[in-house]
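Read through the structure below, which is laid out as structure tokens, and then see the notes.
With one protein chain held back, the other chains of the complex are shown just where they sit.
Then we have chain A:
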Amino acid sequence: MNDTALLIRDVDKFYGPVDYGVHAVKKLNMDVGKGEIIALLGSSGCGKTSTLRMIAGFEAVSRGTISLGGREVQTLAPVRRNVAMAFEGYSLYPPLTVRENIAFALKASKLSQSVVDDKVAGIAKLLEIEDILGRYPSSISGGQQQRASLGRALIRDASLHLLDEPMGQLEPQLRAVLRGRIKHYIKERGLTAILVTHDQTEANALADRIAVMEGGVLQQFDTPQKIKERPANLFTGTFVGEPPMNVFEASIAGSENKVSFGLKDGVRLDYAASDFSHAVRDALMKRQKVVLGIRPYAVRRSADGVSGRVAVNQWLGDQTHIAADFAGGTMVLVEHDRTELAVGQPIGIRLDPSSLHVFDGDSGKAISHGVELA
């Protein structure tokens, strides 16, 4: 039964008095298995860093419990939780060299000097900081400091590794390489890691599961693929994915063999009733107002589609982003070939029923994804 590394139960975080202060994290529940990599994804102020710091023990838990390896820790001092952490602000010790900073994390483990040296050399090679091991934090760049700080966290043999924006300061090329290496390093050693990021590429590339947070509330906790294909609500749908999901408010009308969505400017999308399953059709018919979502990659051009007008046409070197005026809003399409479409040119837009995400107009909760119920 000890396959759970971390268990968060009904955790609330208030800054200031409980129930009256700023409610930063709201009734959070999360299970993290041993050996999993979890990404806490959200915009700034969503509560992801507060959550991380509560797990580490730097912020008091206002309500609820946090268990590490089956042991409740929310009242324990950080030193007794056996977690390692890389800080967003690096937080290296100024009087120590990079090598000493990294080796320092192993001090408590009482390893022999030669083992420590080997470990430091290994992690320095992984993070490409071998040449700055003898330098002091004040004399190296932000990216190098970040890697040193990451090394200090990863070198430890902790039961949980917490990484706060671990790669925010790195150059894009290096970031891509390090993502792969760090994931391999963590998986190889069977470590459990939680990283906080606002970069969805990073979350997708590193994490086994992503916890999307907004306004202190966990919106969805699922695999990257599920989050992309089956967003639990409108927030997750529009937050994850690049370019963002197209959304249009719509009213629903239906008959025996037809389902039609009424968009703004009198635009109607008509589908045969057989395009949806019974269950989906029933769920849709119960509502008057919904929000339609469709990923830019799934939008097709077709001569017999609903008409729109090209507003922007950008060739990004490997794909085309077309923004079209459509139903009183903007529809973004992504195509893999270069298309010669002039601004103002009319195009036909086809939205396959299988790629439609339908959300409740009031709560934003997902109703259906394609032909299946949410």
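In the analysis below, a contact is a pair of C-beta atoms (placed from the backbone, for glycine too) under 8 Å apart; a residue touches a chain by one contact, two chains touch by 3 or more; residues count from 1.
By definition in this document, contacts and distances are computed from a predicted model.
Colleague: Which protein name, taken from UniProt, belongs to the chain you can't see among "Acyl-CoA dehydrogenase", "Na+/H+ antiporter subunit D", "Secreted protein" or "Carbohydrate ABC transporter permease"?
Modeller: When "Acyl-CoA dehydrogenase", "Na+/H+ antiporter subunit D", "Secreted protein" or "Carbohydrate ABC transporter permease" are compared with UniProt, the left-out chain turns out to be "Carbohydrate ABC transporter permease".
Colleague: Which is it among A:M85, A:V98, A:V116 or A:L178 that touches the chain not included here?
Modeller: A:M85
Colleague: Under the stated touch rule, tell me which residues of chain A contact the chain that is not displayed.
Modeller: 56-58, 77-79, 81, 83-85, 87-89, 91-95, 104-105, 107-108, 149, 152, 156
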